[in-house]
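I'd like to ask you about the structure that follows.
One chain of protein is taken out of this complex; the other chains stay put.
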Amino acid sequence: MNIIISHISGEPIYQQIINQIKTLILAGDMTEGEMLPSIRQLGKDLRISVITTKRAYEELERERFIYSVPGKGSFVALQNCEARIENKRKQIEEMLKHVIKESRLLNLGLAEITEILKNVYERYDPGKVR
Amino acid sequence: MNEADPVRRNSNSLILEIQGLGKHFSEFEISDVTFSLEKGYVMGLIGPNGSGKTTTIKLIMNLLKKDRGEVKVFGLDHVKDEKEIKNKIGFVYDENHYYGVLTIEQMKKIVAPMYQYWDERLFQKYLKDFGLNPKQKIDKLSKGMKTKFSLAMALSHHAELIILDEPTSGLDPVFRNELLEILYSLMQDENKAILFSTHITSDLERIADYITFINQGRVVFTSEKDQVLERFSLVKGPNYLLESSLEKQFIGLRKSSVGFEGLTADLEVILPALKEKIIVERPTLDEIMIYLVNRTGMGVT
Partner (left out) sequence: MWRIILKDLMVQKSNIFIILFLCISISGTMYRSPGIAGVQLLLGVYFMLIYANSYDFKYNGEIMINSLPINRKEIVLAKYLSAIVYALIIMVIIIPESMILYLFNFPGLTGGIQGIVSFLGIVVLLLSLYISIYLPLYYRLGYMRSRWANFISMFVIFGLIGAVGQLTKMPADELETTSQGLEQLIMILNGYADPVIYLMMLVVGIVLLVLSFKVSVRIYKNKDF
């Protein structure tokens, strides 16, 4: 498992860890039942605080990407990949519905919404300084 | 910015509990110092020189007699059960107080039997790892080697609380890095805790789980390090954007001829007012400390 974090990107470190582990799991680079490093080992390897790694693991566990066995460690949970991806798509659809609703208040049509989307897409890079 | 102690969740796991600690000196005063540390975590004690960090540590170790307050280590009173708790405390101080005229081996012969859980094998391992020659007189060691020796002594009796007071001042980044590595390895054991006082905050930026900031003898805040770094923002922008009502939202402002830089804890209030001609960054612990110290009247903003 390779995790690379940036201290200067502005994105909270625990969030970077969460995202990277999620990506690894969804892409199949980590298999079900595979053991993750302990929060302390991860803290040491990444040279960050143990509270940060703990927070990341807790969030991952909350979202059912991993599970923990007390005394043993944390493991990759069984992923229902298609269900997850479908879930995420549904979430995005909901968000878009909200956007469309707001745009209607300003009488924006599809073309204008698409234009705004393009602009924001080009400018928005979660990896840059905020 | 005083915050209730965030660590007091589970009393059983508290390795260190300080409540209302105070002592009066002729020119200085420690007052109402309160913070705790759970086992398994690292607490950084930061503050400018002379702010009271060393004094606080000496009070914990009962080297200085407190005027008031309560200090519990491993749940025991730090004066009544002094001997018992010191068995499990490893200490590394800024200056070397070991008898320099003796050799490492001789010093060890004096100190080791005083500890209940002295581990000779562990000590020899540290000597080897640190490159220390047991027959060497302590006086003849360089500052870095003296600190390493102190560390070897502190870590060879299965101590559960390691207290370090400015262990890296005067030492180069290479050594400071080595020390961090050692501390990280130590913290693999979740029954240990480290209290690390320093004015070189970059050391703590990585390993610390909690930060207690002491200034002029008082605790300015004690908090999770991540929360501290997330709470504050460094805002930089052109001078014309500032107006007096906005300035109040900043903890500290530095204005120059080419723009301003300020620390704020209220980014949500400031952002809309400043629109887009600004840069917002996460501050380092150093910057947070500098702005907070200057705000309490020790310098010019």
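Each chain gets a letter, A and B, in the order it is written, and its residues are counted from 1.
The working rule: contacts are C-beta pairs under 8 Å (C-beta built on N, C-alpha and C of every residue); 3 or more make two chains touch, one makes a residue touch a chain.
Since we're looking at a predicted model, the values are computed, not measured.
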Interface partners of the hidden chain - shown chains only, full complex considered: B
Option touching the unshown chain, where B:Tyr41, B:Phe74 or B:Phe91 are the choices: B:Phe91
Touch criterion as defined above, residue of B:Lys65, B:Arg121 or B:Lys135 at the omitted chain: B:Lys65
Residue in contact with the excluded chain [from B:Glu29, B:Glu82 or B:Asp266]: B:Glu82
Subunit B, residues in touch with the chain not shown (by the definition above): 58, 61-65, 82-84, 86-87, 89, 91, 93, 95-102, 106, 109-111, 113-116
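Note that only the chains that are shown with their structure count from here on.
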Interchain centroid distance [CA atoms averaged], subunit A/subunit B, Å: 33
Parts of subunit A lying in touch with subunit B, wherever the complex brings them together: 10, 12-14, 38, 40-41, 43-44, 47-52, 55, 129-130
Touch list for subunit B against partner subunit A, complex: 40-42, 180, 184-185, 187-188, 190, 206-210, 224-226, 230, 279-282
